[in-house]
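Contents: one structure, followed by commentary.
Omission of a single protein chain aside, the complex is shown with its protein chains in their original locations.
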Amino acid sequence: MENPRFELTASPHIKGPDSTPRIMWSVVGSLAPVIFAAIWYFGPSAVFVIAAATLGCVLTERVFGPGGSLKDGSAVITGLLLGLTLPAGIPLWMAFLGGIFAIGLGKLIFGGLGQNVFNPALLGRAFLQAAFPEALTTWPNVSGPWWALRGDNFALPFMSANPVATVTGATPLGLMKFEGTHTELAKLIIGSTGGSLGETAAVMILLGGAYLALKKYLDWRIPISIFLTVAVLSQIIHVFMPEEPGALFMLFSGGLMLGAVFMATDMVTSPTAPKGAWIYGGGIGVLVVVIRLWGGLPEGVMYAILLMNSLVPFINRATQPRLFGTGKEAAA
Amino acid sequence: MSRRTTPQEDFIRGIWKENPVLVQLLGLCPTLAVTGTVDNALTMGIATFFVLLGSSVLVATFKSVIPKEVRISAYILVIATFVTIADNVLHAVVPEIHKSLGPFVPLIVVNCIILGRQEAFASKNTVGRATLDAIGTGFGFIITMMIMGSMRELLGNGTWLGYPLFGAHFEPWVIMVLPPGGFFTLGFILLGIAWWKGRTAVPVRPRRWPHGVTTEVGGSTS
Amino acid sequence: MSEQKLPVIETESGGAQPPPVQVEASSVRLISTLAVAGALAGMAIVMVFQWAKPRIDKHNAEVLAAAVTDVLGGAQRYETVFLDGDHFTTEPQSDTAGLDRVYVGYDANGQPRGVAMEAGEPGFQDVIDLLFGFDPATGDVIGMKVLNSNETPGLGAKITYDSTFIGEFNGVGTPLQGVKKDRAKGGHDEVVMITGATISSRAVIKIINDRLDAIEQPVDSYWSTLAPAAATSAAAKSGGSVTNAASGGGL
Partner (left out) sequence: MKELFWIFISASLVSNFTLALFLGLCPFLGVSGKVATAVRMGMANIFVLVITSLTVSALNTWVLPHAPYLQLISFIVVIASLVQIVEMAIKKLSPTLFRELGIFLPLITTNCAILGLALFQTNRGYGFMEGLVFALGGGVGLTLALVLMASIRETVELADVPSVARNMGLVLILAGSLSLAFMGFAGLFSS
């Protein structure tokens, strides 16, 4: 502490020698199985939506970001993640707009990589959800030919989508909340249910997450604490109120896996100290259960993470007496 | 008052250079709360204009009679009277808009713009100048409300004053008429103004984090 | 008066005045100024209020009358009845201000058409207030109109203007059952909800059901004093609604 040497790189710098671009491109790689599953279930629509969201992010970074900042790959990750949280049938212009918002107001306005408060992809998703609630809650059914579009992807910019010709379904959480019907666990695990592009295939998400955790590119405490909190809390509630779903259903339905593994662990917007990570994960878990069971919306992972993102500066204050220069102790 | 201003300056100042909302950041509560539609924003702007003008004229007329010690109480009394009048008139004349404005009409009382103009200008100047100043500031407020209301209604509903402008297939951006949309719209306008001003003048400030930053910055917050 | 001199003059005048005298003198002035201002303000307010009050009252009455006509399928006139204790009456003993009330509508022939009642409960964002018409003779809801709501524009807010949804309340058995569009079976007690706005739709249905739960008994008994002939069918119907509830309970 006597003579601190500052290396002025962007914020994810506590994890050792790996450079930011290298970490970021590994994350992109770990998303491959999830993207594969999305294309498997949702056909060409998945490719278009993910591409549109990524294009929105990359173009915004290119136009407004500092020179050369595209190389670190963070804009691509934001775009891929945003795309994976969207329903397959969404008009592409909306996905593109979400990408612009995510990078523009979610990241660049704070000064670029490592300085933002909210997870950009989720902020973009929350913006789209608030702006186009109907398009964002129209879930295509997983049946039908693979190559068919899952909705009016090619609606003209600023225009509404035509009513979908294919049958629309509901997410397992929606079915649970509004109809009281359960979805089989096996379906939830392999992902053949309604939902956002990347959230359905739990196995693939865990695969990508395990890779990142092994390479120490994500803090395993965060997903584990989220899973534990959600499982324990919902199981306790299930015992007292049997009509509420149990732990397994809560874990494998909705965006919990995707959010816990890829969004909540975003190094920039999660706490730096281990203790902080536990508090943060626990908070997300509690909020998810509360919003899912007693809120007006069927799913709350996105809001839970955003809300806890806003608490991260506070958690960091509480768990780290000094904001700077403690990186090495925290990582050890 | 270091320098006498011309009547034109009294009038024009409130519209742009000292725009109450965009430059002084006063009266944000109504600017964000009731600008979801143009007619709400316009009604609110006119009501505030009326209260501001009435109070300024009255305060400037009686400035020598009002003792300094109770001036704030007297101003608030005057403002509250005008607001009550405006509230009742709106309720009787445009009941639908009054309903959708809800408690935000009475809340004009605590709009800092009005009390601010009384304290800073009307109580120190002639009736004529106070009138010009109130009209200018009031117009500045109405214009800001209209900009906010237009942006939010156009994008959020595809209409302007209720007339559809973008055709039947326009997909409205619902967020614009929700509370976050209010914050984002005003934020965007302020970013735009800062960009415009930065383009014409002031060189970019140096980064806050030059290389020799000391550790005290981290320590001072705890 | 040049700029440099100004502060000097001020300090001089401030220092020269003997403070106690000034405080004494101004305290009377303070109070009298405020009193005069207050009196003038009061007068101005009362004048405007007297001008506005009848207009506001007239408008409120018109809105209510229009709403009652609306939800009671074109009732010609209506009568306000108050819940005094456990029964409804047109002339309650206690002060009417704090009493629950419903509006009984009559058609052109002076026959009672139905009962309109206000109800409100939390929706998606905020409290939804609505008025609905109820026919105690058949036990059906015969109309619904949202008076106040703060639901999501373009989505939940459709409960106020979506004519298909509002039409669903035109003759539907109680307690109401909310169903999704593609799951409607055509039952007499089914209300098809707005796609994408199920939470707000459900809230409307729940508000009506809860209100009826709480108030149907006294409404029915008041109704039977109005139309003795209808009393038997009202009793028969309440048996009917129990079966409805039982069959709906499994869903």
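Here the chain labels run A, B and C in written order, and each chain numbers its own residues starting at 1.
What we mean here is this: a contact is a pair of C-beta atoms (placed from the backbone, for glycine too) under 8 Å apart; a residue touches a chain by one contact, two chains touch by 3 or more.
Predicted model only: the values in this text are computed from it and were never measured.
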Which displayed chains does the hidden chain touch?
A, B, C
Omitted-chain contact residue, chosen from B:Leu52, B:Ile66, B:Ile97 or B:Leu115
B:Leu115
By the contact criterion defined above, which parts of chain C meet the unshown chain? Give residue numbers in ascending order.
41-42, 45-46, 49, 97, 121-127, 150, 199, 202-203, 206
To test your reading of the contact rule: which positions on chain B touch the chain that is missing from view?
25, 28-29, 32-33, 76-77, 80-81, 83-84, 87-88, 102-103, 106-107, 109-110, 112, 115, 175, 178-184, 186-187, 190-191, 194-195, 198, 204-205, 207-209, 217, 221
I need the residue numbers on chain A that touch the omitted chain, in ascending order.
105-106, 108-112, 115, 117-118, 123, 126-127, 130, 287, 290-291, 294-297, 300, 302-304, 306-307, 309-311, 313-314, 316-317, 323
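Criterion: only the chains that are shown with their structure count from here on.
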If you average the Cα atoms per chain, which one ends up farthest from chain A?
C
Could you list the positions in chain A whose residues touch two or more of the other chains?
133
Scan chain B for residues touching two or more other chains and write them down.
174, 178
In the complex, go through chain C and note every residue touching chain A.
124, 152, 154-155, 180, 195-196, 198-199, 251
Would you mind writing out the residues of chain C in touch with chain B in their complex?
3, 26, 29-30, 33-34, 37-38, 41, 44-45, 48-49, 51-52, 55-56, 59, 63, 148, 152-155
Where on chain B does chain A make contact in their complex?
166, 169-171, 173-176, 178, 180-181, 184, 191, 209, 211, 213, 215, 217-219, 221-222
